[in-house]
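Notes to accompany the following structure.
Of the protein chains in this complex, all but one are displayed in their positions.
Moving on, here comes chain A:
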């Protein structure tokens, strides 16, 4: 929709003209990956604001960024699908909550911030981790519980962390990460380093009391906190209209300003996060509601079709898929050919397969790891095996 508007509306055509003219001659075709000439695109829908002024619908981006979006989102999508197969093959055990469909939120957010800014999220964290700079090997190894994983195999799917990139995880208890995120913001305000914290939560967690406690503290103390509600409209199997009196999650903050964003449009997410970061540094907390969708069920134990129709899922996939949107944009702006994009997807597929193969070779954590990192030191608890005579260890 944005694309047709971009192409057909006279004002937009004026913006696109210079670029189009330059690349009309194939001889002067710029290489796609390094082009940083700014391109302006309009977001699919305008932002809806609560107690603040919505940012402009016009987003500045570059060819490099757009192709980068495509590549990273394709990588995320491929990784999640691969995790699905690994789970069904019983190489991943426990719980696995997949993010496919919601990639635009992870990628758009990353595009607007730096690694000094912190992100904290719930258990649907694989793609946020990848966005923060995590490698595929670390992802798959952690999912399979191997030593090469980002949490040394001890966390599993729900507990990915990346300290050097300001990614504070990865939390299993619904809503518990929100007050933590506010605490991170407090520390950042103290450090005065112009960084902000993004605390992500879902529409299910939006009904938790701790969210409102956190909002009050953040607003009272003017913290650079951005609370992002990833509204995929279903809390496990409960649709938002059955769980929430007010599904306008961006307004739930009452005295805290909010913005509703099309979470399937990576550029809209980027614009919103940029706006939110500036706002948070000047005026304190803000809520971003990302209107997004997950194709998979809540977790791998949930087929995802008992509480919503397959038509709904395929409808969203056809009309709002974030990767398709970027693909269409890239093609319409002639930044790459179909074949090049397909090649990117093939590359990405291979990367994922290679990472899985490498992860499979990584060993399980050593049994002694069961006792490490419970305390820092000096606990001195005894533990012994079935035969009390041997394997008596004083725990570190």
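Methods note: a residue touches a chain if its C-beta (ideal position, glycine included) is under 8 Å from a C-beta of that chain, and two chains touch if they have at least 3 such contacts; residues count from 1.
The definition used in the following text is that contacts and distances are computed from a predicted model.
The unshown chain of the complex is recorded in UniProt as "3-methyl-2-oxobutanoate dehydrogenase (2-methylpropanoyl-transferring)", chosen from "Proteasome subunit beta", "Origin recognition complex subunit 3", "U4/U6 small nuclear ribonucleoprotein Prp3" or "3-methyl-2-oxobutanoate dehydrogenase (2-methylpropanoyl-transferring)". Note on the undisplayed chain: of the listed residues A:173, A:248 or A:357, the one touching it is A:173. Of the options A:59, A:120 or A:244, the residue whose C-beta touches the omitted chain is A:244.
When the omitted chain is restored, the residue from A:43, A:121, A:210 or A:271 that touches it is A:210.
Residue positions on chain A in contact with the hidden chain: 90, 93-95, 145, 153-156, 158-159, 172-175, 204-205, 207-210, 235-238, 242-244, 364-365, 367, 369-371, 374, 379, 381, 383, 386-388, 395, in rising order.
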